[in-house]
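The structure appears below as structure tokens.
With one protein chain withheld, the remaining protein chains of the complex are depicted in position.
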Amino acid sequence: MDAALEIQGLRKEYKKFILKDISFRLDQGTIMGLVGPNGAGKTTIIKLILNMIRRSAGTIEVFGLDNIAHEKAVKARIGFVHETPAMVEDAPLKNIKTALAPFYGSWDERLFRRLSAEFGLPLDKKFKALSHGIKMKFQLALALSHDADLLVLDEPTSGLDPVFRRELLERLSDVIQDERKSVLFSTHITSDLESTADSITFINRGELVFSLPKDEVRETWAVVKGGPELGNDSLRGLFKGFRETPYGVEALTSDVPAVRRALSGGLVVDKASIEDIMIFMDQGASHV
Amino acid sequence: MKIVISNSSPDPIYEQIGRQIKAQIISGDLAEGESLPSIRRLARDLQISVITTKRAYDELEREGFINTVGGKGTFVAVQNQELLREKKMKIVEDKLSEAVSEAKMLGIGLAQLKDMLLLLYKEED
Partner (left out) sequence: MFKFVLKDFFLHKKYILSLGILYPLYVGWFGSRLHNPTVYALIAAFMYMIVALFPYTREDKLKAVGLSLSLPATRREIILGRFLTSWTLMIGLWILGTAVALFIPGGKLGASKLLGLGTILTILAYMTAFLAAFMPLVVRFGMVGIMIFLVAMQVLGIVAMLLRARIRNLKVIIGSVGRGVAAAQEALGPAVAAAAVLIVLLIVNYASFELSAFLFKRKDY
């Protein structure tokens, strides 16, 4: 599979936060979930892809083109959906559409009308008068109407009720049935990923934890449950997160064989869900 | 085509898929020339990653079980009967090889092994 998006060594420095060593690849025709706790750096990565903020180091290639050197060509193929849309709120939807459409050579007005009808978009209403879900749908309609090959969505499901959320995720799955199209969406809602994502990139505190096909995550990461011996210094490097219960210790690892070699019996090893990983890693830094 | 995926199995999902498709082709449940769902369709229906289904199909194609014709889809490859027999033999051979290694490790001798084989074979009828 060709890469829709390829990021190498991406770095962005802020005064109180550093995003560093981010490298991952989004295969064409797949959906990638960019996941991590709030403040992990997901939105930063997305803004860097769109060149809304300048990168300190690293490369970002969209369909093989550097996103800064070929900014126009790249953005012509990207459709962006924001969580808090940068829209002029007073403008009615149809005006926003009229304002943006001329920028895209591939704009399909008939498709937009069809999608508007399908999504139930009230084109005469002002943007600010819409519910969050309709705002998302509008942005999606705009993105699909210019035949965007890469959809980038920043937390599209937060603030949506479960019905809307399911609808949106299914719509994204539909999009990639056309294998030319790819989707990157960030979320901190882990259940979104279980059903929809093909691959998962996990970011924590500005660093990449892993970027793997969804099914491999469960094959690689596990929660090891046992007694206090899990806290031994010799095991330090193996565990990425810890939790102590009144009855024992739970630890997160990405190297089950090594753990088995280091410890003898009495271990319970469960496949880790993405939620597990997030919870453990959030606490992890303070323990390990 | 019947595929059942177990999340709790130690085997990676792409292996589970591969094995099940292979078995159905060998047993004839999947006929030569029969079309298989696209990797995307399969991924969607099983709610797994398209990267996983692609991996499974890629391996099956490499081993000669299926063919992907660009634009038309994926089909069960024409199975050379001789090759098919060989593949069947290989599967059993692998299993026996596993049993032999275990036996050697546990200190069970050849004669005992032969007896066990006889008993088991008779049993499952």
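Per-chain numbering from 1; labels A and B assigned in written order.
Everything that follows uses one rule, which is that a residue touches a chain if its C-beta (ideal position, glycine included) is under 8 Å from a C-beta of that chain, and two chains touch if they have at least 3 such contacts.
Because the structure is a prediction, the values reported are computed rather than measured.
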* Asked: Considering the complete complex, which visible chains touch the unshown chain?
  -> A
* Structure fact -> Checked against the full complex, the residue among A:24, A:80, A:221 or A:280 that touches the missing chain is A:80
* **Touch criterion as defined above, residue of A:10, A:31, A:45 or A:96 at the omitted chain** => A:96
* Against the chain that's been left off, what residues of chain A make contact? List them. => 47, 50-54, 71-76, 78, 80, 82, 85-91, 95-96, 98-100, 102-104
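One rule holds for everything that comes next: only the chains that are shown with their structure count from here on.
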* Starting from the mean Cα coordinates of chain A and chain B, work out the distance between those two points in Å. => 34
* Structure fact -> Residue positions on chain A within touch of chain B in the complex are 1, 27, 29-30, 173, 176-177, 179, 194-195, 197-199, 213-216, 218-219, 271
* Spell out the part of chain B that touches chain A in their complex, as residue ranges. => 7-8, 12-14, 40-41, 43-44, 47-52, 54-55
